[in-house]
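Notes follow once the structure below has been shown.
Left out: one protein chain. Kept in place: all the others.
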Amino acid sequence: MIIVMKNDAPGGEIEQICEEMRDRGLTPEKIIGAHKVVIGLVGDTQELDPDHVQDVSPWIEQVIRVEKPYKRVSREFRHGQVSEVVVATPQGDVTFGQGHNIVVVAGPCSVEDEAMIIATAKQVKAAGASFLRGGAYKPRTSPYAFQGHGESALGLLAAARQASGLGIITEVMDAADLDKVAEVADVVQIGARNMHNFSLLKRVGAQDKPVLLKRGMSATIEEWLMAAEYILAAGNPNVILCERGIRTFDRQYARNTLDLSAVPVLQSLTHLPIMVDPSHGTGWAPYVPAMAKAAIAAGTDALMIEVHPNPSKALSDGPQSLTPDQFMALMQELAVVGNAMERWPQLATVS
Amino acid sequence: MIIVMKNDAPGGEIEQICEEMRDRGLTPEKIIGAHKVVIGLVGDTQELDPDHVQDVSPWIEQVIRVEKPYKRVSREFRHGQVSEVVVATPQGDVTFGQGHNIVVVAGPCSVEDEAMIIATAKQVKAAGASFLRGGAYKPRTSPYAFQGHGESALGLLAAARQASGLGIITEVMDAADLDKVAEVADVVQIGARNMHNFSLLKRVGAQDKPVLLKRGMSATIEEWLMAAEYILAAGNPNVILCERGIRTFDRQYARNTLDLSAVPVLQSLTHLPIMVDPSHGTGWAPYVPAMAKAAIAAGTDALMIEVHPNPSKALSDGPQSLTPDQFMALMQELAVVGNAMERWPQLATVS
Amino acid sequence: MIIVMKNDAPGGEIEQICEEMRDRGLTPEKIIGAHKVVIGLVGDTQELDPDHVQDVSPWIEQVIRVEKPYKRVSREFRHGQVSEVVVATPQGDVTFGQGHNIVVVAGPCSVEDEAMIIATAKQVKAAGASFLRGGAYKPRTSPYAFQGHGESALGLLAAARQASGLGIITEVMDAADLDKVAEVADVVQIGARNMHNFSLLKRVGAQDKPVLLKRGMSATIEEWLMAAEYILAAGNPNVILCERGIRTFDRQYARNTLDLSAVPVLQSLTHLPIMVDPSHGTGWAPYVPAMAKAAIAAGTDALMIEVHPNPSKALSDGPQSLTPDQFMALMQELAVVGNAMERWPQLATVS
Partner (left out) sequence: MIIVMKNDAPGGEIEQICEEMRDRGLTPEKIIGAHKVVIGLVGDTQELDPDHVQDVSPWIEQVIRVEKPYKRVSREFRHGQVSEVVVATPQGDVTFGQGHNIVVVAGPCSVEDEAMIIATAKQVKAAGASFLRGGAYKPRTSPYAFQGHGESALGLLAAARQASGLGIITEVMDAADLDKVAEVADVVQIGARNMHNFSLLKRVGAQDKPVLLKRGMSATIEEWLMAAEYILAAGNPNVILCERGIRTFDRQYARNTLDLSAVPVLQSLTHLPIMVDPSHGTGWAPYVPAMAKAAIAAGTDALMIEVHPNPSKALSDGPQSLTPDQFMALMQELAVVGNAMERWPQLATVS
């Protein structure tokens, strides 16, 4: 349930309403928009009569029940207003959200060694990326496949962060590693295979770093939003949703089916920022540029693209990685579409 | 198997090779490219030794086996060169293909009455469409649902064609109706539900009008290309492939999952032009603009968009139809992305 | 809407009610059960008030609206009573239905030559099959693959019918061939790829031979029932539904996913008899016996099993065919489960 306040409702009045709601056993969350303040109510609101809530104050404009099973992540909960996720990086704040430029995250699937990760970081930064991705802990289908360098790779990411000024996005697979990961990462990633790992969702919800939540490979949009709801319900409002391809009946040419319609669908359902990962989404480097451009045109807020100095020798996911040169060329192409969508930094077109 | 001729190979030499191949029981197809001529060989080439074919003439540069199960539709069969489908309309030829502007097809799901179809035709033409779509025969899940006005609707489409100057695209569901449909239609459509109706594919392959082949709702890319191969094998080279959404595990918000990665995948596999239908692909009008823009950025050659003067009263597929005004507004947005991709007529941005 | 008559309602009264309903523009269908007569009403019943219909006669026990989109095929339409499909074969009537023994259909994917089809017919008959399957017209993914021997194969099926006494089930792919097929076939098959070919459904609904309707490879249960509704709505009540495996994300070991839960689901929704095809359902002969037994235990009314004298040389679908000896052995195993389910002819266990 949400309480929409009238324009210019006095702060004291809003506080008093919140207090009243707390007395009724509910948790109020104040959302300050451009013109209005909305109070989201979490808790057992099923028995609550919206008319009775309306009577609490003459400054209340409207009381609306959120009909969706997800509450805090729903767009209704913010009365239609989008949210932003602001991430502090060595070079300053980067903002993910609908009114902002598209944020580009790039880097290798796995952190392999120091030279490789630092060189790649510098190259993707030069091409216009704001974040470096790179796996320290890797979810692999086979127990005999390379599982990531783990803790030592976190150190290399920290070094790359310092060397390049990029923010770091890396995956956590095990709650036991969360503190170590969160120490290095500017954004903590939950991978597709853990989207339904509710224990882990609660843990990342109970820490402060923003969370990148990848869609499970056969998760419905609603299940995905419910997974995000776990994180918000645990106290962390900074979640970015990443579409990375779903599993369908056809896997012959593209490894997954990148569900770009998730972009407009999510925009209609949630206020959270959206990222698209065309590298995992297609699984094949030659298809990445077309889908990256399409993602921008569809309205994504961010892109995640795999870049590896030598894809044919990558320890994981080589076939879907671009070389740094290919990435540089792609960024030029993306700038054209990004500019058409008015969501690309102006300098990019000059370079 | 294809025979790639050397530059400037004399026409007589090429004819002689074709003759020789016919003598061996094969069907040669001459593909004239910008610089080279390629002879595609159809028939039982399994036992044929490429080296022996090479020896037939010193003007042969290379003999290559087409490894894909589809032959005539494969990009290899044209040695990498894309093909064009040129359609004669009252207002002149319209060309579908990779080097050309994006062709926009618009109109209602079903032809309902004369006033409606003529008014819609004029409106979508004013907005920039080149073709009018409209169903005379409608494949409906229920035998009790509106099945289209049939033959009388064909007459209305002919009237709309004359009144607007637009080309006509309409679906044939039954071989018995093909002659009547082909008389009116500039492009004959095979719907998703008939993509595996091999009898019908052979029939449209044996007539002259270009064919729009929609992807079956759970057809793999390869099955789709094989369906196109049926048409080409029957003698009709003018096929346009239309992605219209596939069936996946999630149908809650979008009715189908529009598989935009089909665009780059097809471009790597076939020389045929590609159309995207975001209306059926999402099933919901508010999601159409984002996906139409994304389709352009992904590289589609054409778009099919449902437009109805009064979607809430449409006899079929109302929820996915735009109003003429919404379509007009969408075309302005598409022009921006289309111009960024350098595939939009220059005037469109002015209007 | 259905009208349930009281026990012992006089025939004249029932006729009069039917007459009354015809006057209202509806089509009544009389269903005579063990104890009761039910009148199914087809037509525009949306505006009809059940109470008003009830007032038509004191012999009416109850008037019930059929809420499902499918009417004639729904179990409600027969007030819960199952239907039977009785097929005349050279050796007498064979009945498909829930209260009867399981009917076994066996034979090769394609009719290859006379010796082969007659020998196979005799062998599967000796093992206990009642029907011979065999394709004259084959839906093939590739236009270059064997397309069936067509009309000449129909002659061979007629010969096999006469030689063995088995009923014949064979597929029609094109309305133009329907008369020829129906002349030979005791049951006309609509294949999975044509389940959504509504023109063809209407045609087989307008002729007299019973129809075997295979489930489309990604058809929902509801779509499948709607396809059956097309046939019943066109006048043919004799439809058998055949589950043959659906398309899912995993095709590595089994070619399709045999959806055995379709059996209890269909039993709860429709009165029509059910067949299961574990050969297409798994695509691999070693998996056929387990799934054939499971189908019996799940409650199927019939089984379709591919048998070929020499699977490794079959012109189509060899990997999923049993040899006649394997089929003979399987029938012994099936008899054990069939007897446990009390749906197997007693002699079978003796042989």
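Lettered A, B and C in written order, each chain numbered from 1.
In this text, a residue touches a chain if its C-beta (ideal position, glycine included) is under 8 Å from a C-beta of that chain, and two chains touch if they have at least 3 such contacts.
Since this is a predicted model, take the numbers as computed values, not measurements.
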Of C:G33, C:G299, C:G318 or C:P345, the residue that touches the missing chain is C:G299
Out of C:F77, C:Y230 or C:Y287, only one touches the absent chain, namely C:Y287
Looking at the full complex, which residue from A:T95, A:S218, A:T323 or A:N339 touches the chain that isn't shown here?
A:S218
Of C:L166, C:L260, C:M275 or C:M331, which one is in contact with the hidden chain?
C:L260
For subunit B, enumerate the residues touching the unshown chain of the complex.
218, 247-249, 251
Subunit A positions in touch with the non-displayed chain are 69-71, 139-144, 173-176, 193-194, 196-199, 202, 217-218, 223, 226, 229-230, 233-234, 247
Subunit C residues touching the chain left out here are 218, 220-222, 246, 248-250, 252-254, 257-261, 263-265, 267-269, 281-282, 286-287, 289-291, 293-299, 336-337, 339-341
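Note that in this section only the chains that are shown with their structure count from here on.
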Mind having a look at which chain is the central one, using mean CA positions?
B
Centre-to-centre distance between subunit C and subunit A (centres being mean Cα positions), rounded to whole Å:
50
Among the residues of subunit C, pick out those that touch two or more other chains and give their numbers.
218, 247
